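Excluded from the complex is one protein chain; the other protein chains are retained at their positions.
For clarity, chains are labelled A and B in written order, and residue numbers in each chain start from 1.
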Amino acid sequence: MKIERTIKYEADRVKGFGDEVSSVPGCEKLQACIQCGTCSGVCPLSIYMDYSPRQVMAMVRSDFKNEVLTSHTVWLCASCYQCTVDCPREIRITDIMYELKQRALQEGIYPKKFSIPVLAKEFYKMVYRYGRVSENLLAMTMFLKSSPLEALKMWRLGLGLILRGRFPLTLEKIKRRDELGRMMKVVDQVKINKLHDELKQARQHVAARSQA
Amino acid sequence: MDKPSKQTVRIGFYICHCGSNIAAMVDCPAVARFVGTLPHVVLSRDYKYMCSDPGQELIQKDISEHQLNRVVVASCSPLLHEHTFRGAVEAGGLNPFFFHMVNIREHDSWVHTDPAEATAKAKELAHAAIMRVAMHKALEVKKVPVHPDVLVVGGGIAGIHAALTLANAGKKVFLVEREPSIGGHMAQFDKTFPTLDCAACILTPKMSAVGTHPNITLLSYSEVTKLDGYVGNYTATVKRKPRYISEDKCTGCQECIANCVYKEPKFPDEFNEGLGKRKPVYIPFPQATPQVVVIDPQTCLNFRNGELTGKCKKSCVAACGDKEAIDFSQTETFQELKVGTVIVTTGFQAFDAKRMPQYGYGKFPNVYTALEIERLVNTSGPTAGHVVLRDGKTEPRSIGIIHCVGSRDKKTNRWCSRVCCMFSLKLAHLLKEHTGAEVYNFYIDMRAPGKGYEEFYDKLLEEGVHFIRGRVGEVTDWARTPDEEGKLVIRVEDTLAGYVRRIPFDMVVLATGLEPHADAQDVRRMLNMSCGSEGFFLERHPKLAPVSTFTEGIFLAGCCQGPRDIPDTVAQAGAAAAEALALIDKGFIEQEPNTAFILEDECCGCKSCIPLCPYTAITFDAANKKAVINEALCKGCGTCVAACPSGTIVQNLFDDEEIFSEIEGVLAHE
Partner (left out) sequence: MTTKYSYFPGCSLKGIGRAYEESLLPVLRALDVELEELEDWNCCGATAYMAIDEVKACVLASRNLAMAEKLGHKELVAPCSACYLVLNKTKHYLQDSPAVRGVIEKALAEVNMTYSGNTPVRHPLDVMIHSIGLDAIKQRVKRPLTGLKVAPYYGCQIVRPYSTFDDQYNPTTMDRLLEAIGCTIVHFPLKTRCCGASLTGTLPEPGLLCARDILAEAITRGADLIATVCPLCQFNLDGYHDKIAKKWGPHRIPTVYFTQLMGLAFGLGERELGLHRGFVPMQPLPAPVPVGVGV
């Protein structure tokens, strides 16, 4: 049995994390949470979670960034939107889970043994490259990258799909693939510009402070 | 007191800090210095609390020491303190209308975030007031007598208590109730929290007192359809619905019910929330007041689709014999009542549990509302107090009570209904007592802030009732484990233990919240009141005028103003009765002189103003071919003034000179 301290000190918080998340479009109502537990009560996956969705809301609000981003909960969210529909405070919990997934990927602090982040990344890459997803190819890539042993165990399913004509052996792709690339670049540029603006503001803020 | 010429105008200006309410955003000394430089301003002060006694005395002293003849106070809303300052001005020896008030709190400091701009705005508003007050004229307050009779609308516990209080003080009361009996929701309750005394035992004596009181005229099965007039002199029109029984002749012997052609009760009984049955001719419940039978034309065989057909053999008429109380020829009638004041006690309706399909009400027979359980545990209820499931025989071994159904939920009703935690505890206690079942309460936050309430919660904890902090996700008949088969399963996060749980129950009770009646908006319009955003009637001030409305002489009590329990309702009903008494015993009301009047010589008789007046205060004098304004009815809204094509309607306190000067004052600041 491993005994660990569970107390949290102020230094354990990443101050501003909660505010940051709740400033993202779709996540604004996070601050209105009354911790009633409806989200956990209706979530079909909450039985597997290390922190219930309700706890995740509280943890985000209290800036426990590292604990949230390394938790299993965000990766267990299957995006069925039951919590979002039932929340009495109209918090879009599913969208907050998406936001947390994105942050975990950006910062690379998701639970390492999970293959979901790998799937998400491969999915993203495949769409970027071909414009469409060939599901079986995606699954194979994912298994090869995360757990090759698992991939071997999937041979029966793969064979079954081939036999039933559900495993197209040609790669699905769109014709004007350059269009997607250009569109994504626009999004990246907007983000970079926004980041620059934020940086500029932060610098001005610091400068103003040091003057004062 | 004639209007002083411009040369003699001497204005005193006072700006109030209102603690930090104003001073934190507006630079009060700077505003005072600025106003001091304006023409006719003799002195200009800033002061911490102008509404305090020293503040008011300051005004009085200055009036005599500096020969002021106009006063301006810049502070909060005139709704709060115009009356106070006019009083101070009058005490200082001036006509109270040589005063003007500027609202720099609600209109300025509370709604702005930039101190420099807020201060600039305060200066503009003050400047406008200074320009305006110079034009003010002396006005006189008129007195109108108050009719001593009172109308109480709604015969629940609030209406009953208000009516009795007034009647005992010797006032005549008309109590109008739309159901066949008074008693309201309280009559349906079994016990009352936290003392567990029987609701009927404490309510029935009051109901019969209403029935027999010489000063109370009870108009049951009736609705107010119109209210005309003004404070002190209202005329109410009351619709009396036909009960097909003469109230004067019926003795309450109930022979007609016993002899109805329906041998067995067949129709869902409203009083028992549909859990019991009644005949088409019935008395709502044993203690009903008045003890008069009612015939329901929707179910009586003598009617079809509510229309009289005469096709029943009418054994009820024979049973009534020479009392001849049954009268199928009755029709809707209307009655006019003259009263001076009105108390509105129309109550609430319970939230419709079907609006939350995830809890399965209406789908699963053994999901109940709290009101149904009140009837089920009641000895005079449909099962004589025997708690059984809807099959009529099985006693529940496990019961889950879900709190906050239709409360604290942005998708249904946002507010806390205040009474559900306590009535859920009460029902938990009663259900456990009646059945010995395991009883669970599922709550978000336990709210027990009344006298003896927390102690009641303690008692329940000790009794072994289970409490789980978590809002229930769903009630389902999907069984995951063998012990869930055939049960209603509640899925919930036990937020304190930190587990998601599934718990099977035989019976689920929904603590449905309180909401305004579906027709509350119609009542509001009819009585010329306001509603809050949630639809409850709005009190004049949440703290200082909790039973008054924005219409003079109309008072509120009970759940029509917002959810509350019986003690609070009774206290409010007493307060409303006292407010009405205060008006009646004073004998007159003073009327704000900001009314409109017609410069008779100039009226061209075009009548354009007449249909526009929302208070029907304008009539036409056919002999002189001129419009005439009834000052007592005029509320000073100004609609006719703006509409008059010849400009012959003038309104006190809002004449052209006053308004244009005010505008000039604001515009002086570009």
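Keep in mind that, in the parts below, a contact is a pair of C-beta atoms (placed from the backbone, for glycine too) under 8 Å apart; a residue touches a chain by one contact, two chains touch by 3 or more.
Quantities reported herein were computed from a predicted structural model and do not represent experimental measurements.
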Determine and list the subunit A residues touching the chain excluded from the picture. 25-26, 44-45, 47-48, 75-76, 78-82, 84-85, 92, 94-95, 98-99, 101-102, 105, 114-121, 123-124, 127, 131-136, 139, 142, 146, 156-157, 160-161, 164-168, 172, 174-176, 179-180, 182-187, 190
Suppose we count only contacts with the excluded chain; which residues of subunit B make the list? 357-358, 363, 476-480
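Here is the rule we use: only the chains that are shown with their structure count from here on.
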Separation of the C-alpha centres, subunit A versus subunit B, in whole Å, is 49
Subunit B residues touching subunit A in their complex are 358, 404, 408-411, 444-445, 469-474, 491-495, 498, 500
So in the complex, which bits of subunit A are touching subunit B? 34-43, 46-47, 52, 54-55, 86, 88-90
